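Here's the structure we're looking at; comments come further down.
Only a single protein chain was left out; the remaining protein chains are all shown in position.
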Amino acid sequence: MQVGENRTTLLLLNAAPWVAFLAVVVVFGVLSDRFLTIQNFMNILTQSSHIAIMAIGITFVLLTAGIDLSVGAIMYVAVAVLALFLGGIPVVIAFPLVGLIGVALGAMNGYFVIKLRGQHPFIVTLATLFILRGAAIFLTDTRMVFVEESVMSLGRTSYFGVPWAIWVFAVVFVIAWIVLRETPFGRQIYAVGQDPTAAAKAGINVPRILFSVYCICGFLAAVGGLVSIAQVAAASSTFGFQIEFPVIAAAVLGGTSLFGGRGGVVGTVFGAVLIQTVQSGLVMTNATPYIYPLVTAVIIFLAVLIDGLRTSILDTLGRRKIRVEEIA
Amino acid sequence: MSGFTPRITRRAFTIGSLLAAGTAGLPIMVKAQEGKTVALLFDSLVSPFWVTGIEIMREEAAKRGWETLEAISNFDDNRQFEQVRAMIEREVDGILIIQTDANAVIPAIREANAAGIPMVHFNRPPAESDAYSVAIQADNRAIMRETVQFLVDEAKRIGGTYKAAILIGDLGDVNAIQRRDGFFDIVDQNKDIIEVVSRISTEWNADKAFAGLTNALQANPDINFLVTSSDFLHPQIEQALKIAGKWNKRGEEGHVLFAGFDGDEGAYQRLLDGFLDACGVQNLFLEVDMAFGAFTDLWAGEKPEKLLLDPGFVITQDNLEETRDAMWGFSVWKNQQG
Amino acid sequence: MPIDAAETPVDTKVEIPKVRAFRRLLERLILSEYLVFYITGVYFLIVWPIVPEIASFSSLRNILTDMLPLLVVAIGQTFVLIVAGIDLSVTGVIAMASVVGASIMTSDGGYLQGSALAIPVGIIAFLVVGGLIGGFNGWCVTRLNMPPIIVTLTGMMFLGGAAIWFTKAHSPTSSIAGLPRAFVAIGGGTFAGVPIALFVAIAVVVVAHFLLSQTVFGRWLYAIGINPKAAKVSGVPVDKAILWAFVISGVCAAITSMLLTGRLETGTPVLGQRILLDIIAAVVIGGTSLAGGKGKIIWTVGGVLFLVTIDASLKLLGSSLFIVFAVKGGVILLAVGLDAMRQRILARGSG
Partner (left out) sequence: MTPPHAGGEAFLQARELSKSFFGVKVLKEVGFTLDKGEVLGLVGENGSGKSTAMNILGGIHQPDSGQMTLAGKPYRPTGPKDAQRAGLAFIHQELNLFENLSIEENVFISGFPKRRGLPLINRRKIGKETKRLLDLVDLGHPPGTRVGKLSQGERQLVEIAKALGFDAKVIIFDEPTTSLSRRESEKLFTIVGRLKAQGIGVIYISHILGDVLRVCDSVQVLRDGAVAGGGPRASMSIDKIISMMVGRKIGNLFPPRESHPGEVVLDVAGLTQPGVVKDVSLSLRSGEVLGVSGLMGAGRSELARILFGLDPFKSGTITVEREPLENPSPEICMARGLAFLTEDRRAEGLLMEASIRDNVALSSLNSYARGLSHRLSWPKLDRDVAEVSDKVKVNTSDYIRMLVKHLSGGNQQKVVFAKWLLRQPSIFILDEPTRGIDVGAKLEVYKIINQLVLDGAAILFISSEMEELIGMCDRIMVMNRGEVTGFHERGDFDGERILETAMSVGLREPEQADRKER
């Protein structure tokens, strides 16, 4: 009987994000007649694209039960380098270089995470977060940096009526989806997250997988920086500051577990869009801007609460199942 | 735009690296020379106003044979308090400070008073208190009034009704509040033709300004009267207006009446190109001069007023040629042009 | 060992004991509880010739007073880390307590403006805000089984925003000034030439040290940090103890908030927003483990001393912000690395 109740609760908890999304759309739709327009939807997608891209990166890390707090700092370093050193270089060369910087910084995280195993990635990436912010401030001297017109024009470009940022977002999403679902690497990430010991027994090179996911996360943080800077044109010393919160929130909201092994990029994208939808709705309904962080914090809190309940119910269900049959 | 961006980047970097190298060696240089030493305590260098400000200060100090020590607090009040104490510790002759919070700076002033070291607030006055220091500030409200008045006159000249938006700064910053008030002083007198449809709170954050303006344009696509409380937000405004298809020159179809504040090099460029109609200019040269003058007075034992105002001026499409030499952004722009 | 012997030529035989002795000394140093004090001492001696001012009386006094607010909040953090938790919401507590406390005491329209009760009620408000938030964190962790990192992370975000909001509702500016003189003295005043904050901090250190080393509660915390399951089976009230650890952390953050608010004579919602890394770093550098079960107040005192000494030297050197950031990040990595090294040496020793 109790098992049945738990299953229903689980179903509800699983559906919670979707129900929340629907509620948000309906509420803001009623409050603002401009909210439910294609243009606004496009706007929400564009504005959430850099968060979504970075959240996809962090999804890889979370799937291995890790965390990366340094994404905002990587984003800032990448953009600072683009603005300060790659000024005259055509975008087709400059962007890959920036991506490479992201990979390199991610590799640094990965190296420390592997080398200092037993220490939570949380503290490791907290340290690199500050080192990299320091590096970015060194490069920019806390000044605002500007990017080339050629970069900014990308922020205004649309292909087939769809803004450039959404295209980038879509490409990243599709590739990430394929990598996680259809490549040996992707499936091994899930295996490592579920049970690293068992994964090692199955012959998976666990350190290599860990290293790779931090590289991917670093790369996508840099890409997120590019998408963001192409829109806002200039980066001040607060660029990417504390962006790790909405980024992690998006992934967790989308059902990716902080304990590894569960989740995926579809949910992450959904989470990112949900957060931006709420923000956009708050703007449209003229809510005071000081309420934004409060709303975001509450959303993350609820997401984690739901994740925790879901995990513990899954545990009970699993345990009970074994027990029932053991006895039967 | 594309003409000068690479240059400013390279220049910024050179200065940055020189600064970084320089600060490391500074303490030793200070020892080597006699003369006055002044501490420059900034809370950040986020906008060109501050960057140019610190550069003018360095030049001016060098001219007077003073040494400078610099520190940036990154918006941390407690850190700035500790920096003040460290500077007192280093026995500087004067402290120029740009604080983040008008109230939280008071204890620092008291410490300086107790140590007998003059303190001058640059561009942001402290809250009222019994502690003594001198503040230099632009007459924000008056300058903003004059600037918006020009824009309103333009609107009347062209005719029709207007939907207005203003980008407001951090509400904790007196300057931001004064500029906002200056804006409303004028538009409220002209409610018949101007309706304020959007007040965008930027908290002096470029990303927030961009997102806010984009959303405002989304909600009110017919905005055609725009004022920003600081010129450092121009790149974001340009980008947002371009996306909305509203970045047009004066006289062109769909031009948005547009005014700025500060008077930086980007503002000059946009005035020149005809995108910007008017700009309220803080007279940075004058302000630095006033600040350093205050130090000299204080050292001489005089007691200047607690608040000294920079009257500023407005540069418009009508007086561009005559007034531009007094605009600090123009001299930066000129240097960039080579 | 046998490999060493085989590869080392015979004539350097004399060298080996020396090298070994050096290595053993190094290992003993790394394993020492008070490593951070030695490092601080060495660092101080290195910096001294470069900036002689650092050894002046007033500079040392500055180091001492600068470290007090950080020390108090770091002590609270030590309790949470010992039970294998973490409390990131402390910066939020500092901000929130600051504006709530100030809103009661301020002479510009405070709730108890001018009343004799203003200061006592204000101080209680600080502590209640800290205790309640800590209690909520602890409740989420023990009852809702949420990971401490996320609970307190969202707490930090929420409180940061809420503090600004609260300020807007109570003040036309971005902060709340006009605090009573007697209160301000807690942060900036002196008694018999000694900063009052020092008395407060010493009281916190003594009580915390006593709690951890002399009481049943302290034993419980360590037991929970080492093995919560075994602690539970042994009759330790695990949930209750964890809850109290978070409450202590919240209250300590509130005391820090009092010191800072008094110091700046202003209740401001951005107070302490940028010292989170310093707090965690100070505790971890001292030797308290993030994995739980290990930590001492004296270690945290050492960690804070080290961090503030570095900070003071960087300030006197006129270093730019980036150096401060990079050095602190590097110091945290160093601490984490040292801890990893300790584990390795110990594992080797026992194996």
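Letters A, B and C mark the chains in the order given here, with residues in each chain numbered from 1 onward.
To be clear about the criterion, contacts are C-beta pairs under 8 Å (C-beta built on N, C-alpha and C of every residue); 3 or more make two chains touch, one makes a residue touch a chain.
Note that the structure is a prediction, hence the values are computed from the model and not measured.
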| item | value |
| --- | --- |
| Displayed chains contacted by the hidden chain, counting the whole assembly | A, C |
| Touch criterion as defined above, residue of A:Thr183, A:Thr288 or A:Ser312 at the omitted chain | A:Thr183 |
| Of C:Ser32, C:Ser107 or C:Gln214, the residue in touch with the unshown chain | C:Gln214 |
| Absent-chain interface as seen on chain A, which is shown | 2, 178, 182-185, 187-188, 190-191, 193-195, 198-199, 201-204, 261-262, 318, 320-328 |
| Touch residues of chain C, complete complex, unshown partner | 210, 214-217, 219-220, 222-223, 226-227, 229-237, 293-294, 350 |
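FYI, only the chains that are shown with their structure count from here on.
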| item | value |
| --- | --- |
| Euclidean distance of C-alpha centroids - chain A vs chain B, Å | 35 |
| Gap in Å, rounded to a whole number, between the CA centres of chain C and chain A | 30 |
| Per-residue multi-chain contacts in chain C, two or more chains | 168, 320-322 |
| Multi-chain contact sites of chain A, meaning residues that touch two or more partners | 137-138, 141-142 |
| Residues of chain C touching chain A in the complex | 86, 140, 144-147, 149-151, 153-155, 157-158, 160-162, 164-165, 168, 277, 280, 284, 290-291, 320-330, 332-333, 336-337, 339-340, 343 |
| Residue numbers on chain B that touch chain C, as the complex places them | 19-20, 23-24, 26-27, 69-72, 74-79, 81-83, 85-86, 89-90, 100-104, 106-107, 127, 170-174 |
| Footprint of chain B on chain C - complex, ascending | 51, 53, 56, 58-59, 62, 66, 69, 168, 173-177, 188, 260, 263-266, 268, 270-275, 311-312, 315-322 |
